[in-house]
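With one protein chain withheld, the remaining protein chains of the complex are depicted in position.
Then we have chain A:
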Amino acid sequence: LPLIACGPQLANSPTVIVMVGLPARGKTYTSKKLTRYLNWIGVPTKVFNVGEYRREAVKHYSSYDFFRPDNEEAMKVRRQCALAALRDVKLYLAEEAGQIAVFDATNTTRERRGMILNFAKENGFKVFFIESVCNDPTVVATNVMEVKLSSPDYRDCNSTDAMEDFMKRINCYQASYQPLDPDDYDRELSLIKVIDVGQRFLVNRVQDHIQSRIVYYLMNIHVQPRTIYLCRHGESEFNLKGKIGGDSGLSNRGKKFALALNKFVEEQNLKDLKVWTSQLKRTIQTAEALQLPYEQWKALNEIDAGVCEEMTYEEIREQHPEEFALRDQDKYYYRYPSGESYQDLVQRLEPVIMELERQENVLVICHQAVMRCLLAYFLDKSADEMPYLKCPLHTVLKLTPVAYGCRVESISLNIEAVNTHRERPEEAKKGPNPLMRRNSVTPLASPEPTKKPRINSFEEHVAVSSALPGCVPQEVPTQLPGQ
């Protein structure tokens, strides 16, 4: 097959997402969450938090006086920090193969936003504004408590003093705040205004696919406290035999696990728990023990091992030695002949993630590779780490959103099971093009075509390019990773 060079039909410019809003309105929360999502679905994205630049420049934060609008010295420093951050944005997007930069700062004045728009225009970047507007004092106070009191700025303060100072800090911005005005002044801008933590949204001039996806994502996330439980099916007959894939039922120990899971769930005493399984016997049998209604998702089925289905790893090594080696070289991109790769899994799991974001308490009973993909999303693990995350049988991972991330508790239900985890082999080096010998062309997708070479992980948070799940137009770039 000839190598297809699918060039872009439209110039695909990188995008600068510009956060807008008073302090404690969830800008950084949204920035981090959105960045995590975009990287997981394969769009190289990075956050540039101007506050961090300020902390670098001004080693010790003294008080809210720094933020007073009449503090000329401080204004100079703050502007410098914004410019430094923008310089790094330019570097990331123009030279480091980044696709999206999230510029996380208050950006509350038209003047500041005008400056950013000019910067973007000069560099050929698209701009998308995300404004968070919230006047509910309870919400603001909760935010301040969740994330501000523990900020490096308030390291040496007690909570009360910190709270008081921060509220004065917010005040410094209030007088000069010019909210986005899509009806008039900002008619031509692409933006979404998130009002009252997602109760209402105003969307203006969505330009392209990625902006449409961002809007959809923002409309589906919420901040209600809730817990997500991830676990695998109970040990299966095939697990006992060391066979991968297939559709076997639970072993005796697997059945014990299902009963233990039932007990565990009861003890958690949750309001309205949703239970999801795949369409394979072993997860369904596990859910049956819970005596709760459950929904079966085909998208949660285990990774399809194609020609290797129902084989043991020894059999694979014997019968398909080349495939076996290739997989160890690049486990994320490697696709079993007639089967799937982890990259494919991410694509088919995206709707599950979206629905998980919408829901509250959920227990997902799934499979090893699937659970690794889901976990990588919640814990912001790169594509490189994903296939080696530890997801043992008979263990429940309890995820609770906290501050800017996710707390994870690992709870073993103390029922013996085989260990199905294979560590990353020591000697495995990245060989040339493990993906080229697919029987049909394997894309190293970029979500939308880009002229830049794809690079492997250069930052822990960047998932190496892969296709946008769902709507992924996939193309073969002119350069492959590892080259």
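FYI, a contact is a pair of C-beta atoms (placed from the backbone, for glycine too) under 8 Å apart; a residue touches a chain by one contact, two chains touch by 3 or more; residues count from 1.
We take it that contacts and distances are computed from a predicted model.
Peer 1: Mind telling me which option in "Gamma-secretase subunit APH-1", "F264 bisphosphatase", "Sedlin" or "Ubiquitin-related modifier 1" is what UniProt lists for the chain we can't see?
Peer 2: "F264 bisphosphatase"
Peer 1: Which is it among A:R79, A:K121 or A:R200 that touches the chain not included here?
Peer 2: A:R200
Peer 1: Kindly state which of the options A:Q80, A:N118, A:Q174 or A:S212 is in contact with the chain not pictured.
Peer 2: Considering the complete complex, A:S212 is the one touching the chain left out.
Peer 1: From the list A:W40, A:F166 or A:W297, which touches the chain that is not on show?
Peer 2: Answering carefully, the residue with contact to the hidden chain is A:W297.
Peer 1: Extract the touching residues of chain A with respect to the undisplayed chain.
Peer 2: 1-2, 4-10, 182, 199-206, 209, 212, 215-216, 219-220, 295, 297-298, 344, 347-348, 355, 358, 439-443, 449, 467, 469-476
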